[in-house]
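Every protein chain except one is present and positioned as in the full complex.
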Amino acid sequence: MAKIKIDSEKCKGCCLCVAECPRGNIRMSEIFNNSGHSFAEIIDIENCTGCALCCQMCPDMAIQIEDEKKTGKIAIKESSQRKSSKELMKKLE
Amino acid sequence: MCQAAIEAGCRFFAGYPITPQNEVPEYMSSHLPEAGGIFIQAESELAAINMIFGASAAGVRCMTSSSSPGVSLKQEGISYIAAAELPCVIANMQRGGPGLGNIRASQGDYFQAVKGGGHGDYRIIVLAPSTLPEIYELTMAAFDYADHYRNPVLILGDGILGQMAEPIELKPYKPVVELPEKDYILDGCKGREPRIVKTLLLRPAEALVEFNEYLKVKYARIESELKLCEQYLTEDAELVVAAYGITARIAIDAIDAAREKGLKVGLIRPITLWPFPNEAFKEVVGRAKKFLVVEMSNGQFVDDVKLAIDCSRPVEFLGTGGGWYPTPEKIFEKIEAVYK
Partner (left out) sequence: MKFKKPESLYDRNTHYCPGCGHGIVHRIIGEVIDELGIREETIGTAPVGCAVLLYDYFNFDVIECAHGRPPAVATAMKRIHPDKIVFTYQGDGDLAAIGTAEMIHAANRGENFTTIFVNNAIYGMTGGQMAPTTLVGQRTTTTQKGRDLIKQGPPLKVCELLSSLDGVAYLERVAVSTAKDSMKAKKAIKKAFQNQIDGKGYSLVEVLSMCPTDWKLSPAQAVGFVNDEMKKVFKPGVYKDTDVK
């Protein structure tokens, strides 16, 4: 499932995404970004459904969602690579 | 003027009705579309000049015309066009002012035209024709100067020129100066980087100072290159009449009458009011003993004449505001009175 990605340096801390998230899954950081704003951060990435309502409300395009298929494929590839290398390591041992 | 504009490739005209220049938009409304151009009767002078702003940025030769109160309204747009360095031609057929004034011929907008009527440090090229054939020629040249220098050009006429009839010889258009490629046109960014036409310069803080420095250099270049002036019988003249536009034409009759009486009188007639032909005045000042300025205002052009000759000769004045024009007799009387 596609997940949101928040660019903390683009965020101006307006919190509109916090109010918009149907799962209450976005909160504001306790630290500040380089512009001095407390920025939005996702509480539990696994809980994100990628509904993009937060993206719709972000005035600064700080929240994006990568192409689902693309990220999906890459993710599978990476994990399979990892697996196989782990298997290779095991074989080597 | 309209025929010259169309001949010179003007393909966009926007204007608002005002006497005494209604013949211009009326002619353009039928003839410009026939030539493949666009005519728009705008809802206001502001809209008209801003349509010119858009048309110029879109890349076509464009023009608007009006008379004094209307040109006052256009000043905002003229400042923006000068700042954006866009070429365009504006005609002002001056009428009596201030305020609504009257609809008789006047030269009361000299300061507005030459010293700048809008805000900020900018200059526009001002051409002052005195006959209809000259309007024809200068209108074509105005488009060339506008493109060459990327600057607005104002044709400063008056209600008499705007309403008179006179035979003219139609000549085919030939550019009088080199025409640079228009690399600023907005027509969609296909195959190139996006372009921006703007006049706001906020950042960095010195950006606007630098831009004004650049404009200063540009204006100095125009001043050194473009100065048009006509002289008539000034070789031996002891009294030189200085006048522009229709006033100069009237003055010629008075000068001829004076010559018949043996008075050595000549005429100097600036054709470009900005840049002002200072050199021509400096050359004449070596021979003349006195100047007589004739203008249809209570004294605007006269200031530039005094500056041009560094006040080195007495400058007499004949002028009236409020839509007045001098008769040859009046000018002759004044010549006789001041010629000593």
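Order as written gives the chain letters A and B; numbering starts at 1 within each chain.
Following the convention adopted for this analysis, a contact is a pair of C-beta atoms (placed from the backbone, for glycine too) under 8 Å apart; a residue touches a chain by one contact, two chains touch by 3 or more.
Just so we're clear, the structure is a prediction, and the values are computed from it rather than from any experiment.
J.: Out of all the chains shown, which come into contact with the hidden one?
T.: A, B
J.: Check each of B:43, B:169, B:183 or B:260 against the chain that is not shown and name the one that touches it.
T.: Only one of B:43, B:169, B:183 or B:260 touches the chain omitted from view, namely B:43.
J.: Just checking the interface: what residues of chain A touch the absent partner chain?
T.: So the residues of chain A touching the unseen chain are 2, 4, 9-10, 12-16, 19-20, 35, 37, 50-61, 63-68.
J.: Going by the touch rule given at the top, which residues of chain B touch the chain that is not shown?
T.: Missing-chain contacts on chain B: residues 11-12, 14, 38, 40, 42-44, 46-48, 50-55, 57-60, 62, 76-77, 80, 186-191, 194-200.
Everything below uses one rule, namely that only the chains that are shown with their structure count from here on.
J.: Distance from the CA centroid of chain A to that of chain B, rounded to the nearest Å?
T.: 64
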